[in-house]
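Right, chain A next:
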Amino acid sequence: MGMLTKRVAIATFACLIGTAACAQDAAFDAWLKTAELGANQPKDENWEEIVKKAKAEGEVTVYSSSSTVNALAEDFMKLYPEIKVNAYDLGSEKTIEKVVREQQAGIFAVDVVNTAGTAQMFYDLLPNHRIVNYVPRYLEAKIPVELREPLLTQVIEATVLMYNSDTYKDAPPVTNVWQLTEPAWNKRFAMKSPLGSLTSLALLTSIVEHADDFAKSYEKYAGKPLVLSDGMENAGYEFLHRLLKNDLVIYDSGSKLATASGLKGQAKPPITFSSMHYINKNGSDDYANAVLYDIDPAGVFAYSTYVAIAGQSTHPNAAKLFIAFQMGSKDLTADTKLEKPYRDGESLKKLQGMAAYFKVGTFSPRTDVPLPKGGENWPKVRKMFGSAEYQRDHVAEVNDFWVVETSN
Partner candidate 1 sequence: MTLFSETASRDGQRWMRRVAHFVSAPERLIALGLAILLGLLVIVPLFQLVRETITVQPYDSAYLPGRQPGELTLFHYERVFGSRLSWALFYKPFMNSLVTAFGATIICLALGALLAWIVVRTNVPYREFVNTAVVMPYMLPSWVMALAWVTFFKNDRVGGASGVFAYLFGVQPPDWIAFGGIPIIICLSLHYYVYGFLIISGSLATVDSQLEEAGAIAGMSRLRQFVSITAPLVLPAVGSAVVMTFIRVIGSFGTPAVLGMPIRYFVLPTQIYAAIGSRNVGDGYLLALVLVLMAVLFIWINQRMIGVRKSFVTMSGKGFRRREIDLGRAKWLVFTFVVVLMCVTVVLPLGLLVLQSLSRTAGNYDLSNLTLHYWIGARGGVNAIYAGVFQNPQILHAAWNSLRLAFFTAIATGILGFLIGYVVVKTRGSLSSRALELAAFLPYIFPAVAFGAIYIGMFSRPVGPIPALYGTFALLVLIAAVKNLPYTSRTGIAAMLQIDKSLEESARVQGIGWVSRVRHIVAPLAASGLVSGMLLSFIGTMRELSLIILLVTPSTAVLASVIYTYQTDDVPQLIGAATLLLVALVVGCNILFRLVFRNTKMGFA
Partner candidate 2 sequence: MNEVSLKGITKYYGAHLAIPPLDLEIPKGKFVTLLGPSGCGKTTTLRVIAGLEQPSGGELTLAGKTVYSGRDGSFVPPEKRGLGFIFQSYALWPNMKVDKNITLALHQAKRPKDEIDARLAEALKKVQLEQYGSRFPSEQSGGQQQRVAVARLIAARNSILLMDEPLSNLDAVLRTEMRTELKRLSRDLGATTVYVTHDQVEALTMSDIIVVMKDGVIQQIGSPYEIYHEPANLFVAEFIGDPRINVFDGMLEQRNGRSVLKLHGVEVMLEQAIAREAGPVTCAIRPEHFNLHETALDNRLAAEVDVVQPTGSQTILSLSANGTPITALIPRFVESWPSAKVWLEFVARNMMVFDPKTGKIITSTAATRARSNAA
């Protein structure tokens, strides 16, 4: 009841100050000042001071697109037991929706926003002051500028084409993506539905964006130029169209995909579009997933998962501390020796928030940290990145395309 009345009181207050947009902006600017964020971020941050204030704030609420956030929260509380972390694993779309709606309603419940979804994050949340970019000063030199501006990338993730290396021991079964549109792979290609998953939608948009590469691959594969079907704008759409025609199986959960392609002993295992980090299930669940690194035009579609402080957060210092923690200790170097289990003892102290993510498929943007075992080739892998502008302008279109194509 106390919380309820408090919320209502806050909401009422927010309503009063929110009557005019400029008043809202004023409130935001004032908050930036006291929180020492944005332009007010000091050249030299006093971390003792921040930690002290964070402990006084005592609490931090995180909305995240990934379930790993629970482990992350636990690790944080091991180091800072004075600060209670409320971590919510909501998925990318819900994370963004809830942040926007809550703030529209004048509720500033969330402190740290941790999600993928480049287009919304860059062009909706950031300009509308729903979030503020925050990079600890000591990390600026260690992260390439495109991975910290306009928003800090927490980890680089990737959606990859996975095959079963148990069934195909000698060589990958396909070398060109267009093979997947052939009858041999009918009902044997699977991916997650983009409806409700921003990362999957981003993946599709990224394919459409790189239509030219797909067109070239087709020519290489078929020896003739691609003929677009009715209504298909480009080779990217055509590729998706043909996948769907070939009875693409759509899953509603990512982990199920890893199971589908990775389960050992299958005669005709499917190839899947999975999150790269599921490759780690090979160890834990004895799967046989492998990435099609060498497929034409690409088998790795990389994207950023961002972390930012929520606009007008009520625990800005705890949020700063949480982000700093999440990005790993400043003592890390490329040669730091780390022992499993990472989320314990000395390793945890060094990796801090990176520990839970220290695996293949969730790579730190920092250039000064070691690569996880099995991911040493990451810097050299051929990857496709989607551009933020293209995502912004075409996500809705791709979404509608998908709705139409899957409705028949």
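The candidates were selected such that all candidates are chains of the complex that A comes from, given by their letters.
The criterion applied here is as follows: contacts are C-beta pairs under 8 Å (C-beta built on N, C-alpha and C of every residue); 3 or more make two chains touch, one makes a residue touch a chain; residues count from 1.
Just so you know, these numbers come straight off a predicted model, no measurement behind them.
What touches chain A in this complex, out of the candidates 1 or 2, is 1. Of all the residues in chain A, the ones that touch candidate 1 in their complex are 3-4, 7-8, 11-12, 14-15, 18-19, 61, 63, 67, 70-71, 74, 86, 88, 90-91, 93-94, 96-98, 100-102, 104-107, 109, 190, 193, 195-196, 249-253, 255-257, 259-260, 284, 392-393, 395-397, 399-400, 403-404, 406-408.
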